[in-house]
Structures are given as C-alpha cells and as structure tokens.
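All protein chains of the complex are present and in place, except for one that has been dropped.
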Amino acid sequence: MYDLVIRNGKVVDGSGLPAFKADVAVMGNRIVKIGQVPEAAREEINAEGKIVAPGFIDPHTHFDAQLLWDGCAKPALAHGVTTIVPGNCSLSLAPLKAKHRMKLVGMFNQIEEMPLKAFKEGVVWDWETFSEYITRIRKGLAINVAPLVGHSVIRLWVMNEAATERTATDAEIAEMQSVLRECLDAGAAGLSTSYVDMDEKLLPVPSRYADAREVEALASVLGEYGRVLQIVPEFYDSDLTIARLDQLAELSLKYNIPTTFSPLFMNADNVDAVNRVMARVDEQFARGARVWPQVQTRPIDISFSFSVPSLLFMRFPTWYKIMRFGTPDEISAFFSDSENRVKLIAEAAPLQGLWPTLVLRHVETDANQKYVGKTLKEIAELRNTTPVEAMMDLSVEEGLEAHFLSAGMGHNDDAKVAGLLNHPRVHIGASDGGAHILSFSTYGDTGYLFSHFVRDLNLMTVESAVKKITSDTAAIWGIPERGMLKEGMIADIAVFDPSTIARGEEKFVNDVPGDGHRYVRDSHGVDTVIVGGGIAWSEAKGYQDARGEVLPGVREMVAA
Amino acid sequence: MPVEQLSRVRKSILPQVGDDWSHIASRELPDLSEKDAIASLQSWNLHVYMRAAARMGTGSNNILPSDVIFVEPPLAHG
Partner (left out) sequence: MSGAVISRVELAAAHDGDAELNVTLQYENGGQTLVALDEYAVRVLMDSCGASTPDGLIGQGWHHVRDALEAASNRFVNSNSTQQ
C-alpha cells in the first residue's frame, strides 16, 4: 500500500527526454516507483490527459517577508512552484539587529513595495540571526525555501551606519566572513549582492559601498561551502554587464562556485548587446566558469495613470504638458473641455493601434469596477465612445486614479526571447516573485512559459521547458534529490494540463496584512502540487499539507 | 580557455582606495590634460551619475567602491 499514486499521466521527468506514460508512486516523502503501479494507495490522483512533472523551482524571488505570515508563498505554490529562492538582490530579513529593523523595512518597502503596515501588523519580530529567522519561517512552511542571505544585510549587521558610508576594514571583512559562515551553517543557499538596487531613501544599498576585495572575501567563504553567488549587474548596459560577468567568472573559477546574474532582458533595440553578453557567457563557460544569466519568461508591461507624468506620452506635447504641469483638478478640467479634447484626440491618433489595447487595471469608484480588466476597446464599445475618450472620461470620473496598462512593451520579441530561454547556458528565472506587489503581478511566469512559448508559439518543447525550471535549476543551485522524477528522489511534483496551463488574469487583491493590497495571478490548468510527498495544493481542495523544507539541507521525514 | 584567449572587451578598472575622477584620470590617461582626461572618463561612465553617492566622499567625487570605471569609449561593433 503506497501513500500516494498518480495514475495515467504523461511523465515529463525533468531530464529533457521525451514524455512517457506511467504511474508515479510515493511513500513518505519519496518517489518509490515510476511505471505500472497495480497496488492501491491511501490517496490516488487521476492524471489522465495531464503532465506529471517535477515541481518548479523559482530562483529569483523576494518572498522573505511574506513567508512570515504565509508558508505557501501564495499564489506561487498553486502555480506548481515547489521551491523558491528568496533573499535576492542583496536583501534578506536576516541576520538583522533589532535596531536596524525599521531601516530594513524601508528597504523592503522600496524593493518589494511591501507596506510598512504589513510589517507592523503581520510580523512578530522574534529573530535576529539567520538561524532564528529559519526557525521562524519553518513553522507552517508548505513550499520549500532555499534562502539567500543578502550582502547589504550582512554589511549592516557588521558596520551599522558605516555600511552606507565607506569600504570595510580588514577586521570588518573578517567579521562579515564569519557572519556569512554562520548563515550558511544555518541553511543559507548562498549570498546575494547588488550593483543596482536602492535603499529606502533611493540611495545605493549597502552592498554598493563594498569594494572588490570584500566581495572576493565573501566569495571565498561561499567556496568553502560550494554555494551560489547571485548578483544584480547594471543590466541596462551590456558593457557593464560583461564587466560584472567577468568578475563573477574569476570568482567562480578561483573558488569553484556557481554564480548567477539577473535580469537579462531582450528588447528590439538591444539585440546586439544581448548577443554580445551571451557570447561572453559562452567564452567564460568554455573556461570552466559558471556564470548563469537569468532570463524571465514574461514581457514587461507599462502602467500609468494621469496622476503622475509618464514618458509614454512624451511624444504628445499637449498630453505631456498637462500631465507635467497640471494639478489633478486642472487635468480633469482639461480633459473635460471639448476644444482640448479635439486637440488631444488628434495628437493621439498616430498610436491608433495602441489605445484600444490598453487595459483598465484599477479604479477607485464602485461604479467603474465593472470595467476593470477590460480593454479600452471593450470599454469604449460599452460606453458608446472611442478608446481615447474612454481613457479621459474614466480618468476624470476617478479623480485621475484610473490606472491603465500597456502590455508587452519590453522583453517582448517572442522569437528572440525564446532563443534565450532555450539557450543551454541560460537559467530561466528572474520572476522577482513577491516584489513590486503594488505595480504588477510577479506570479505565474511558469504558466506563461507553458502557455505562450510551448503551446501557443511552439518555440519550446514541454520537455525542455520542464527541464529548464526543474533539474537544471536544482543542479545550478546544488539542491540535492529534487528537480527530477526518479525513484528515490523526494516527491516534489506538479500535475498540470498542457492544453490549459496559463497564468491567470492580473487582479488586485486585498490579502496583505494590515489591509494591504497586491497584484496577483491565479493558476490555471494546474491540477495538483505535491511537496515532500504531501498534497500541498490542489485545484479541487486548495491549500493543504505543509511539508516544505529549508534547502539545500534535507531533513528525512518519517513515513506516515 | 586561458584568460588571454578571451576576446577583447571594453577596458575597465575597479576604483582603488581614495580614487576620484582626477586620480583615475592621471593614472589611466596620463597623456591627456587633466581636464580632458576627466571629461573623457565621465563621458564613458555615465552610469556613475545614475545614482548619488550620498554619505560617501566629498563634493563631486561620486564614485562608489563597487563601481566599474571604463577607461576607454565603447568599442565600435560591426
């Protein structure tokens, strides 16, 4: 008698090899058989018509705060993600002295847009060390967590205010090394640093005040453990990105560590630049270095409201001028004046293709809620007007707090992005899950990978897409016994329907402590998600077992 | 592949302790006048101006210890 059997599905085992028909049997937290399983089980899942794959691993997230009140990292788990890596971009919530808490809350507010109130109402501050933080999040953990420790935070712990004033002394560097060792001993999966991020005052984060000597000293500690170094390079400039990846390559070779940098975007105007970056990545891999670029699957959307000037309008002088110089009342009056409207409409005409596609994503009044999620074309039809006029009318009705979204404005050349996603030396990731929560949804990138690049465009096979976000990720990050469906491996499994899997529509929900909001996307086409042999989420019953662990350490579970 | 066989990329340095524009200019571009050398360096390193280096250094020295500083213009490609 097995604990769990998934029957009749097509197994995509994470190796990249072709899918095959088989049953998968689980005992305790491990896969014990893949093939024909005539024996009964305590729990059975019928996966007819579905794919049975290893659970997905998301290597670039900022779920650090959310894990304090939500051990499922919702909605990541429901999308089939069974392991997340928080603590990216030089920021983690530990180690953290009590006196630095409010500074770090400010930094998380800047990076994640996590409101102050959520920390006040959702968090009991009962940790300082990394080990105490791990103990804290382990309670009720349903998703696996491979946490990075942030360089900025280690720097703050050791140097206090001087962390954003100067380079470190030899003694301070030695202390940072021993703090990093403690974090790695307590379960950190590696170290993150950033050359781009800003703190709560929009000034450089502490890690940017470190010289190369300090980074190398920390990398040498990572070498003792064979753990990962993640960085955010100046991704907007290919020469800078290449200089950073060269630095990473030297550290990787000298200390035998895997390194990864994120993000890397592919836009129409930077194709040559990305090709140069990838050529350098290839050369460094040829030397034996590990310098994994992370590429996200989803395109970049632009959002705006008329309460803040947006460069989207900078080619339309009348629009831009009123956005720049008008008070909210003046803008509303301007939009309501019939003569101005004629001028505005004429000026907007060159982008006739764009306006109908804009989506209304947020309004304040109840009366207009019915339009949220609809395009301006749809709204214009319902209101018997034109898209541009609907945009102005809604803005006036909402006191300028009507928010619009222009989808797929960046990282949007499908063929070229697919070329990157398929590249053997590209790491699929960089979702930023749990960050930017008030601006857009950072969830569902795996659904988008399968719906868009695999199903709709046929630019990737389902086997290679699965491999990229499971066994490749586990191998890059040194996460043992996960990322593949094989007898003896730990049972982290995603069962999904290849004909319907997708990221859901973006929606604004109220599920952040302290009455806070965020943008999310529900999962679509995911049937069941198994973590450590337990059903963590199913479409039928929602969130269930909490068997998440802190990785890469493996704790043996006693079979039920 | 030994490091010498890597293809040529744009040349950069990492700042040394106490470096400012004029230090780097005299060290890396000794053949130019200080004024021209600093102007060249700044024109090649606009990323340094994309954030303030508050609380660090004085006056116009906005270079952070973690910065990459290019000592030549971008290479002409293709």
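Chains here go by letter, A and B, matching the order in which they are written, and residues are numbered from 1 within each.
Here is the rule we go by: a residue touches a chain if its C-beta (ideal position, glycine included) is under 8 Å from a C-beta of that chain, and two chains touch if they have at least 3 such contacts.
In this text the structure is predicted, and so the values were computed from the model without any measurement.
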For the full complex, which residue in A:G71, A:P263 or A:P387 touches the chain that was left out? A:P263
For the chain not shown, which residue from A:I300, A:V372, A:A475 or A:A546 touches it across the whole complex? A:I300
For the chain left out of this view, which of A:D3, A:D237 or A:D445 touches it? A:D237
Missing-chain contact, candidates A:M314, A:A346, A:A367 or A:L457, resolves to A:M314
In the complete complex, the non-displayed chain touches which residues of subunit A? 106, 109-110, 115-116, 200-203, 235-237, 239, 263, 265, 267, 269-270, 273, 300-304, 309-312, 314-315, 317, 324, 409-411, 436, 439-440
Where subunit B meets the chain that is not shown, the residues are 35-36, 39-40, 42-44, 46-47, 49-52, 54, 62, 73-77
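Everything that follows uses one rule, which is that only the chains that are shown with their structure count from here on.
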Roughly how far is subunit A from subunit B, going centre to centre by Cα mean, in whole Å? 33
Along subunit B, where are the residues that touch subunit A in the complex? 1-3, 6-7, 9-10, 12, 14-15, 17, 47, 51-56, 64-66, 68, 70, 74, 77-78
Contact footprint of subunit B on subunit A as seen in their complex: 164-167, 195, 198, 201, 203-204, 207-212, 215, 234, 237, 239-240, 242-244, 246, 272, 276, 279-280, 283-284, 286-287
